[in-house]
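Shown here: the complex without one of its protein chains, the others still in place.
Presenting chain A:
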Amino acid sequence: MTLIKEQDYGTPASGSDRMVSLRIDGRTVSAREGTSIMRAAAEAGISIPRLCATDSQHAYGSCRLCLVQVEGRRGTPASCTTPVAEGMDVLTQTPRLAALRKGVMELYISDHPLDCLTCSSNGDCELQDMAGKVGLREVRYGFDGANHLTAQKDDSNPYFTFDPAKCIVCSRCVRACQETQGTFALTLDGRGFASKIAAGMDEGFLASDCVSCGACVQACPTATLMEKAVIDHGQPEHSVLTTCAYCGVGCSFKAEMQGETVVRMVPWKDGGANEGHSCVKGRFAWGYATHSDRVTSPMIRDTIHEPWRKVSWEEAIGFAATRLKAIQARYGKNAIGGITSSRCTNEEVFVVQKMIRAAFGNNNVDTCARVCHSPTGYGLKQTFGTSAGTQDFRSVDQSDVLLVIGANPTDAHPVFGSRMKKRIRAGAKVIVVDPRRTDLVESPHIRAEHHLQLRPGTNVAIVNALAHVIVTEGLVNRAFVEERCDLTEFARWEAFISDPRHSPEAVEAITGVPAAEVRGAARLYATGGNAAIYYGLGVTEHSQGSTMVMGMANLAMVTGNIGRDGVGVNPLRGQNNVQGSCDMGSFPHEFSGYRHVSDDTVRALFEVVWGTALDPEPGLRIPNMFDASIGGSFRGLYVHGEDIAQSDPNTNHVAAALEAMECVIVQDLFLNETANYAHVFLPGTSFLEKDGTFTNAERRINRVRPAMRSQTGKHEWEVTCDLAAAMGYPMRYDSAAEIMDEIARLTPTFKGVSFDRLDREGSLQWPVNDAAPNGTPLMHVDGFVRGKGRFMLTDYVATEERASRFFPLLLTTGRILSQYNVGTQTRRTGNVAWHPEDILEIHPHDAEERGIRDGDLVSLASRKGATGLRAMISDRMPQGVVYTTFHHPVTGANVVTTENSDWATNCPEYKVTAVQVTLSNQTPQVTAAE
């Protein structure tokens, strides 16, 4: 094992197809038109000294080390800013250039600490490398002149330090913040000798608007910006390529290691999803994996009121199996079930659902996608024929219009959010449909063309109004519809959507969005070039979540914005493997590959391979499991890597359901909130210990490789196999690769996937089969998966959850950049520096009416319960709407959310809860209304 060092070509690749021929140091080389001399040389294996250039950023031309001589041209141009030209003859090494470079280095080093041996960058410092390359042997200016060596170090950020004494003011950090991340938090302050890098208004990194993505640290050529872990541990000695376990972007990382200790996580340049970028979670918040709270031994207890007892794996598995079998003997085989985890690998998920179907003998398996993107599965399958986003992330680079609905990608999918912002800065127009003024509405160098600031719960009215404008103003792409869509369904839909009740003017009173704004947005989406829809849980977590997904699919079809680069309908998936957990057959009605359990042919295929009869009836979904528990017909639950007691709505109802069960098995890293109701705790493994695959929001199957051995002594899939065997169904694999082989054998969209292939090719996007042996970055290119695209009728039906005199505000919930979902992981990292508690955002007018000041403790009450938290007055919120997150169990935001759910899938309506907010003198606590 070695440390992976990607080659840095100095400047970005040119997108040109035209090639030019030139000579560099006497060698004839060929390069794409527009390539810099520096990059052309690097591609030919010729290294030109440089400090301010790196290939993730545009050329800057400031360090003057990369000077070259060009035959027939005067002077010594910078090779980073000079493009290649046909017939050009370049020299990169001459006595004149050597003298110039040495002189430049002398100036740099005259104002730089000479502490290389004790410097944290020793062995990984470009300044050190360049001093070596140019043969620096003396500094004629001495070291006693004016300098910056006493400049104060900023160690406010939990993960990295900024030491201005070591800064060479190359501006790579500033440009990384601008070009790569798009936050514009860093600046080059002052002039001449007084020039310095400043975060925000020079208030320090933590207090500034820096989002701690790490791009600046990665770009820094010296020890100025340095990971604290490297300062503590020293340089890593080998790398393990793996995939982040946070959001659905699925960034590839190099886990840089010393033995089995992670020194740092560095985003991998060749990662298909992230192309070398990262966010604060993936880059830095991995310390939870070895946190002292972690439980690594199995535990059992007879009742949930007793203390836990550490036992052997054998005893824990035996205890669990005995209890589950006893429940089945008493209440019937359908009285138990399980929940698969979207944080776990495809292989782990596959064996859990297999255990439930084959060993438990029923289809009571569900997954956390139930509470996030299940409407995506239903809606896209009805309209397009398959349950997945249509594009790869790269596609956004070809978009002219971005329609972002109910998503806040700069917080929840930060690496893709940065990519979107980059495209917007390059000229793409953006339409945001969201009750909140998110960063895509307004932030540095970003301003949405239209912000449709609708009332929570009125998405479908808006999407219908957009479609109404397109149809009634003659903006339908008739050629696309006639060629690609079911014309009978289209004709019916066209008549439906043309009805004046769907016009922007007619729905304005419902949505609160001015009709003219809706008309403008519809015209832009239909006529602005390549238009792409990106959406999140602000679409799905509604009583009409599935209707809205179908409404968006209608929009894409009617304008022909599907089936090529730059367009499409794209769910931004919440968890790292939520796409994969759905693909793997985690829903109670579907086997892997989204095939219904009642399909005799499909079921027979599984029955042959699994060697047992399978139930043809759909099983219980998560909310149904809770209801059935309270009703008495469901008594045992295996919860794999989910914290349903914190994440699911109406916490009191969930707690009552869990309390009623006779056996709850939790498999997790930590004793989470759900474990309070568990009888068996099976320790899980972190992503740094797993061997398997995750599938991200663009259907990209990425390898997850173990950086360290399992802290529990077992792989999670081994534990599942042990439990299945103890239940009477022997299930054995020798490796995770063997599980993937079975997945490929049973799942047509995964037919061509194997670990060997993924290891060779990096990643693959499903479907990978005979028709698409190299995978499918773009879906529905020549036709829809279902054949003809199906327009669905999408009448707006108001949610039953209404504001009232007693609960006059609407609460909507979401996520913040630094924390992840229920916070199990991120609360155990330095990320608490940014978000130590959940906050209620409230409009200034609503706050003033209630006498609430910024930072006051308030009570948040709904018909279901009440909790307390601190208020933040924010004009990002519209009047009448409040917002909070659910990252902290002490707040228990889901105490107030209701049992309302999507009509098709039971996905909870987290985004609309009628509440009242009042001043409180209580510290945050949870109270029950039931």
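The working rule: a contact is a pair of C-beta atoms (placed from the backbone, for glycine too) under 8 Å apart; a residue touches a chain by one contact, two chains touch by 3 or more; residues count from 1.
Throughout what follows, contacts and distances are computed from a predicted model.
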| item | value |
| --- | --- |
| Listed names "Multisubunit potassium/proton antiporter, PhaF subunit", "C-type cytochrome biogenesis protein CcsB", "Formate dehydrogenase subunit delta" or "Spermidine/putrescine import ATP-binding protein PotA", with the criterion being the UniProt name of the chain not displayed | "Formate dehydrogenase subunit delta" |
| Contact with the hidden chain (one of A:Thr54, A:Thr92, A:Thr224 or A:Asn334) | A:Asn334 |
| Given A:Gln235, A:Gln398 or A:Ser633, the one touching the chain that is not displayed | A:Ser633 |
| Absent-chain contact - pick from A:Leu454, A:Leu764, A:Ala904 or A:Val917 | A:Ala904 |
| Listed residues A:Phe205, A:Phe319, A:Phe480 or A:Phe496, member touching the removed chain | A:Phe496 |
| Per the touch definition above, residue among A:Pro221, A:Pro588 or A:Gly865 touching the missing chain | A:Pro588 |
| Touch residues of chain A, complete complex, unshown partner | 334, 364, 496, 543-544, 546-547, 588-589, 596, 598, 617-621, 624, 627-628, 630-631, 633, 793-795, 797, 800, 899, 901, 903-906 |
